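Shown here: the complex without one of its protein chains, the others still in place.
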Amino acid sequence: MSVSPVDPATLAEAEAEAETRTGGDRPGTAGRFVGRSPGQLARARLRRDRTGLVSGGMLVFFVLVALAVPLIEWAYGIGPREQFQSRLDGFGMPLGYAGGVTGEHWFGLEPGLGRDIFIRLVHGLRTSLFIAVAAAVITAAIGVVLGTVAGYLGGWLDAVVNWVTDLTLAMPFLIIALALIPTLALRFYGQRDEVPAGFQIGVLIAIFALFGWTSTARLVRGQVIALREREFVDAARASGAGLGHMLFRQLLPNLWAPILVSFSLAVPAYITSEAALSFIGVGLTDATPSFGRMIYRSLDYLQTDPAYVFFPGITIFALVFAFNLFGDALRDALDPKSSR
Amino acid sequence: MDSPQAAPSGPPAVGPAVPGQRVDDEPYLRVDDLRVRFATADGVVRAVDGVSFTVRRGRTLGIVGESGSGKSVTSLAVLGLHDPRRSTVSGTITLGGRQLVGLPEKQVRRLRGRDVAMIFQDPLSALHPYYTVGRQIAEAYRVHHPRVGRRAARARAVELLDRVGIPQPARRHDQYPHEFSGGMRQRAMIAMALVNDPALVIADEPTTALDVTVQAQILDLLADLQAEFRTAIVLITHDLGVVAQVADDVLVMYAGRVVERGSVAQVLRRPQHPYTWGLLSSVPSLHGDADADLVPIPGNPPSLIHLPSGCAFHPRCRYADRTGDRARTQVPQLGPAGADGHLVACHLPPDARTRLAAGSPSERRMP
Partner (left out) sequence: MSVVEPLLRVRGLTKHFPVRTGFRSAGLVRAVDGLDFEVRPGETLGLVGESGCGKTTTGRMLVRLLEPTAGTIEFAGRDITHARRRALRPLRQDLQIIFQDPYASLNPRHTVGRIVAMPLQVNGIDPPGGVKQRVRELLELVGLNPEHYNRYPHEFSGGQRQRIGIARALALRPKLIVADEPVSALDVSIQAQVVNLLRDLQRDLGLAFVFIAHDLAVVRHFCQRVAVMYLGRIVEIGDRDDIYRSPRHPYTRALLSAIPDVGTLGPAGRIRLTGEVPTPLDPPSGCRFRTRCPKAREVCAREEPALVVHDGGRQATACHFPETGPLTLSRADAVGPGGAAVVGVADAAPPGDGADRVDGNAGEVAR
């Protein structure tokens, strides 16, 4: 193949275009011929979005705090189960202003038991984030696998996946969670035994995973069906590509956008669900610090010690809000045509 | 600059050729220095930049250009369909004596559909899927004839469906768009456009989505209807063959500007602009030597955000260096090119252009 019917004018034009593009957009950066991938473009759009930037910054902060819990505990010098009865008055209410906020106890103390709210909040943040992220990862994985396979292969497999999806959606989440969680605990640990925190967390993640995969599966299936009709898929098939190449090389790179968006919107949903389950008493117990338990306990003191409900309330609100805003910003950046 | 009286010297054209029919001397549509700009995240898009033309009743103007040349944006401006929040439209558009640009939306809406109607490329997306075709046509009629009753409107819709050649119009009246074939849908769209006897019809690529045998039927239908109703037609297309068949006058657009304008015979037979030469030589033909290579225009159409300096066509023009620096530095203005009413925007000296135009394609190709 030595003969090359190159049109010099086309070449020259393409080069001129390359110059105007790189020159026009961001002068001087990246080599002359380094293109910008769709991912890079999305990142650039995200950087221009102020809401996305602020909410993203907040998320990074929350995640860093959750990761640094042992470090914080060491620096703060107080454990989540330490009780400071000496700082409570005769009625079990914390001494001082705003629920006992001092230089030593930044967010004050719990009425009754006298535990430090700040360190419990930090621990609760870690528990909640861990449960939510783990559940979101598992649901995304299940959803992506089932959605891709069902969408790409179609036929009876698609019918089965669809049927199971419909079945799962028809099951009432709250009722099953209420029934299942205590039953499981009873089955494995009996009436008397202390149920370990790891078991409770595991059960919560499993329950979320059981119910949460349907939306991702449906989303991915729809995307795959749309992609399947695109000619680049045919081009790969015409070259003899196997199933693995089709799914992982051709389809998956085009699915990252919806997967990321649904992931970033699933996490806050799980955070609130976990809080709700812990609140009604089927999630975590008091031994494991969590948002739901803290808010549940604080409700008794809404009148007498409003600061107690304020800190966990504002944190969970900020966390969920930041996640939702970031998810929206991510969607705008990844798929600029969807909005506006 | 403009000379609407200049009757083109071409062969008898579709509309006014009908014997005994009077042709208005006053153009029905007059567009002067039309500019349309869109603000986007990447910069300002000059979609249309100083476009002027006129159309008389009973005549067809073909607007030719490639994608991004501004031909569709021009037609949407005439209909007042640009969103004022995202675009700026300036210049004057006079429709039957009324100035359109700057008119309140309410009054523009009253003109739209009654005095000027539009035929789109894709009738399926232009027709509403949940209403019967007949109902949509009748609805379009009643909007501008509020005192007409349901029954009369229905009769009018059936009449129009019959007129555009749809068999069994009364039965077809009650069918939905998806029950129509592509060609029938386009006929229904034409019926809807004509229901209020508009003086001007804008057809944006009306036959591009159709097969050639059906396209031929639709073009014949448009010509028939024009002869009957003396409609002024603005036909937007990329297909020079369609223009040759139905247009009286031609406007060639490139990167938002008019590069050449004249009667169909002038533009297609004695083209004066290098871009028009390029278009004509790149169209494969049914005649001539089939083994010869086509002569394409090198390069790609420019981005409307970063337009080349001077003449927007100069990076693709084979003769740009014959004008010295002017092609790169000055925007060429539309000026007379020999024959009466034939205008061209090119820096090439008239005698050089005539020599090139008269020469063989091979000579034109080698500067």
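Labels A and B are assigned to the chains in the order they are written; within every chain, residues are numbered from 1.
Everything that follows uses one rule, which is that a contact is a pair of C-beta atoms (placed from the backbone, for glycine too) under 8 Å apart; a residue touches a chain by one contact, two chains touch by 3 or more.
Fair warning: this is a prediction, and the values are worked out from it, not measured in the lab.
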Residue touching the undisplayed chain, where the options are B:95, B:199, B:223 or B:317: B:223
Absent-chain contact - pick from B:91, B:301 or B:336: B:301
Option touching the unshown chain, where A:234, A:286 or A:300 are the choices: A:234
Chain A residues touching the omitted chain (full complex): 1, 3-7, 10-11, 14-15, 18, 21, 32-39, 230-232, 234-242, 245, 249-250, 253-254, 256
Residues from chain B at the interface with the omitted partner, ascending: 10-14, 66-67, 181-184, 211-217, 219-220, 223, 238-246, 264-265, 268-271, 276-290, 292-298, 300-301, 357-358, 360-362, 365
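Just so it is clear, only the chains that are shown with their structure count from here on.
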Separation of mean Cα positions, chain B and chain A [Å, integer]: 53
